[in-house]
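The next block holds one structure in the form of structure tokens; read it before the comments.
Yeah, one chain of the complex is gone here, protein chain that is, but the others are all in their spots.
Chain nomenclature is as follows: A, B and C, assigned in order of appearance, with residue numbering initiated at 1 for each chain independently.
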Amino acid sequence: MGQLVVNGLALGSIYALVALGLLLIFNTVQIVNFAQGQLLMLGAFIGISCAVTHELPVAAAWAITMVAMALVGIVFMVLVYFPLRGRPAFLVILTTIAMGIVLENLALIIWGPLPVSLPSPVHGPPLRFAGVVVSMHQLFIFATLAVTLLLQFFFLTKTRFGILMQATAQDLHTARLVGIPVNRTIAVAFAFGAVLSGIAGLLVAPIFLAEPTMGGSLGLKGFVVSVIGGFGNLPGAVIGGLFLGLIETFGARYISSNFRDAYAFIVMIAVLIAWPRGLFGEKSSEKV
Amino acid sequence: MNPEPIITARGVTRRFGGLVALDGIDLDVPRGVVQAIIGPNGSGKTTLLNALSGASHADTGSIRVGGHEIFRLKPYRIARLGLARTFQNIRIFENLSVIENVKVAAACNSPTSLFNILTANARHRHSEADIDRNAREALEIVGLAHRANDRATQLPYAQQRLLEIARALASKPNVLLLDEPAAGMNMTESMTLLDTIARLKNSGITILLVEHNVRLVMGISDRVTVLDFGKKIAEGAPSEVQRNPLVIEAYLGRRHRHA
Amino acid sequence: MKPPKMNSWPILAANIAAALAVPIVAHDGYIIQLLNIAILNAIVVLGLNFVTGWAGQINFGQAAFYGLGAYTTAIATKAGLPWITTPFLSVIVVMAASLMLGLPTMRLRTYYLAMTTIGFGEIIRLIIVHWEPVTGGTSGLRAIPGISIFGFGPQGQIQHYYLLIAVLLLAILIAARVRHSVLGRAMIATRDSEIAAEQSGVDTVRTKLLAFMIGAVYAGLAGCLYASSIRFISPDSFSGTQAILLMTMLIVGGMGSIAGCIIGAVALTILPEALRFLGQWYLVLYGLGVIAVIVLAPGGLASLASLSQARRASVH
Partner (left out) sequence: MSCRFLKTSIIGATAICLSVGFAHGSKADAASCPSPIPLGLTTALTGNTALLGTQARNGVEFAVDEINAAGGIGGNKLALTTEDTGASSTDALNAMNRILEGKPVVVFGSMISPHVFAQTEVVTKSETPFLVGATNAKVTAQGSKWLFRTHVHDGQLADLIPEYLVKSLGKTRPGIMAVADDYGLGASRGIQASLAKLKAPPVAVTSYAPSDKDMSAQLLEIKDKDADSLILFGRPADVTLVLKQMNDLGIKLTTIGNASIVAQTTLNNLSAAEADGGYAIGGMIPQTLSDPKILDWSKRVQEKYKVPADNFTVSYYDTVYMLKSIIEKVGCDKSAIRDALAATRDWKGMLISYQADAQGDLAHTLGIYRNKGKTPELAGPIKESGY
């Protein structure tokens, strides 16, 4: 039971990180990026290229990956967001899905289909108490989620740039009129959103291995989390993520492992029927 | 004039977070009049219109239209009870032709079944013919009949406003809510609009008008209601309201200072 | 989405004539089989067009309805029911499923609806995969009895082709009829401005639900024909990937345009076959191509076709 909680939370933390990356982009430009999972995969593979193929230290691999992902985020914005500004949501959804397909297949061409592992940045024997095992990497995942959450909260509410970002989300047009460097703000949002999914990828690869097709299902879980928590809601994303991780592991253990993926969706649909904008409400400016 | 008002609203209140957009508004609109709602920006005019039409419900209060309680009723039910409206930000159906825009509303009271549509039976043809006739009449009234088959987005801005009015008329309403119908129109277009409103009034439709342009309003309104900070501060004939010091202070005064 | 013009009828007639002539030119199995699948896809996409193209609701559950129709038919005919009952059974099953999904979710907005329909598709897929005794699980169902109406049924792919063309024409006719009726206008009005539609007396929830159900019925019937003409079904033909492909067909072909649905379905069924030699690169190009169409030709391929047609007309 205790073990299920630990593993459920570790899995949930990954979901939460994916959702946090989605949130950063959503909060700025009100776009849900359906290629977030593929960005995660890209992060994992960039990390592997550095740490495994080129045998750089893991810390260096992390740093390079984060920088590279920031650039990827900006390229992504130029290719996907700019041409579609102000277009209906389903076109944006489809474009990001198409972008995900492109990334996944490019990765297959570049890195091949074999699963690869990435060394964890932390080492040491797992903690054991009362029969529950917590690996160092799991602790590292929890710590990363906590730090990311705090930084993101601080960034969005306490820094000038974060506030600019929120203002941009409220009303892009007005933001531009009052002299907010809108494009730069959006670029920062995409860059950070991609970096966050890159971090999630670096965290996933040591325990779950990396393969080019890994993005689809992790990305999808990130959306389920976003929906449960309410799009763009910071605590919602984290609580929703952890919640989903627990539901999946407990559902698989005590109901049936056959329908594991269904639990996420059943809970999501149930939440939406009760609260059409997620458990914690959508944080967006609804214009009547 | 029929003594019983067609719209009776009591204690209509609407909050957005901490902001009280409408604060216990009472409103009576007698049958067959043109009544204007004026007030400075953010005074709650459009919010009141939204509450009346069901677009955005009031939190508390009671609203009766033609004797029916419509508080919290879905907008389409309110529309079918004979209340139609236009929008401040134009909301035409961009992917429909001009006549089809109007037909959407013309179908308001001709329920049809999928069976009729699929078999294209006599009832279906009959009701489509009715809808077509109503829609053309409505276009005729606003003077857009010649553009019936154009795509709605091809119309110039002022004509899109007229199209919205035609659409509202096509549902054969008893009450017509116009939200800043003259916005973006030039002088000639505004004059034509006033003309149209006068004709509509003569045909027996009660008109509730939200307008920014006070001078425009004063000319055609039988009654004027003035809102400020979500409260009703004055009501009466245009000439009375114009003399009301509260109104001058709250609305005209502030406007003048702005100018 | 423009009102029908008289001059569109000759074009339609020419297309029908061309379609009927195809088997004369290409009498081989591969192409006809491919076209049969393209036609089935076109019917499903026409259904999707009601929901997404006209009523403006994202629906990634269309592949699941397609699958429900196919599985209902396969299970029923394999259990010995006469084929003639299967279209009705399929319709009943997909209507029930679409009501179950649609009733509580039709008020959801874009992303929430997208996710809900993805979830629905996934749940249906999992049920098919794990309810092995009935659905054959991941191996699918084989040797499904063919179409047979009181002992008569199409033999061979070419006869199936003509049958499917006939069904497609019926599907087009119904779509066109709905489009130019109260219901079709209400759907598009709902998509363009939900609030303005409501204030014009349109019950938008009912309209969306109807669009959703009609779309599901199209998919269900196409599924019924799929099962009994391809005669083998497995869950991977109705997966989330397939749902995305259907949505892509709609958008690339031209949302809201009946011709666009058919162009999109046929193009994206045949293109991967024609470009199979590209292997992995095909999917890269497919993704980029979709983005290019969305960005450069918002009205899809159909709008390009009508544009060039208009240009030609202005020249003459």
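As a working rule, contacts are C-beta pairs under 8 Å (C-beta built on N, C-alpha and C of every residue); 3 or more make two chains touch, one makes a residue touch a chain.
All values reported here derive from a predicted model rather than from experimental measurement.
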Visible chains in contact with the missing one: A, C
Residue among A:11, A:58, A:72 or A:224 that touches the chain left out of view: A:11
Of C:23, C:47, C:102 or C:140, the one touching the omitted chain in the full complex: C:140
Interface with the unshown chain - residue positions in subunit C: 28-30, 33-34, 37, 129-130, 132, 137-140, 142-143, 230-234, 236-237, 239, 241-242, 272-273, 276, 279-280, 282-283
Residue ranges of subunit A at the interface with the undisplayed chain: 3-4, 7-8, 10-11, 105, 108, 112-117, 126, 128, 133, 135, 204, 207-209, 211, 213-214, 216-218, 248-253, 257-258, 260-261
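As a working rule, only the chains that are shown with their structure count from here on.
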Chain centroid nearest the full-protein CA centroid: C
Averaged-CA centre spacing for the pair subunit C and subunit B, given as whole angstrom: 40
Multi-partner residues of subunit B (each touching 2 or more other chains): 55
Residues of subunit C touching at least two other chains: none
Residue numbers on subunit B that touch subunit C, as the complex places them: 53-55, 74-76, 78-80, 84-85, 87, 91-97, 100-101, 103-105, 107-110, 112, 114, 117-118, 120, 124, 127-128, 131, 149, 151, 167-168, 170-171
Touching residues on subunit C, where the partner in the complex is subunit A: 52, 56, 58, 104-105, 107-112, 114-116, 118-120, 122-123, 126, 130, 244, 247-248, 251, 280-281, 283-284, 286-288, 290-291, 294-295, 298
Contact footprint of subunit C on subunit A as seen in their complex: 32, 79-80, 83-84, 87-91, 93-95, 97-102, 104-106, 108-109, 220, 223-224, 226-227, 231, 258-259, 261-262, 264-266, 268-269, 272-273, 276-278
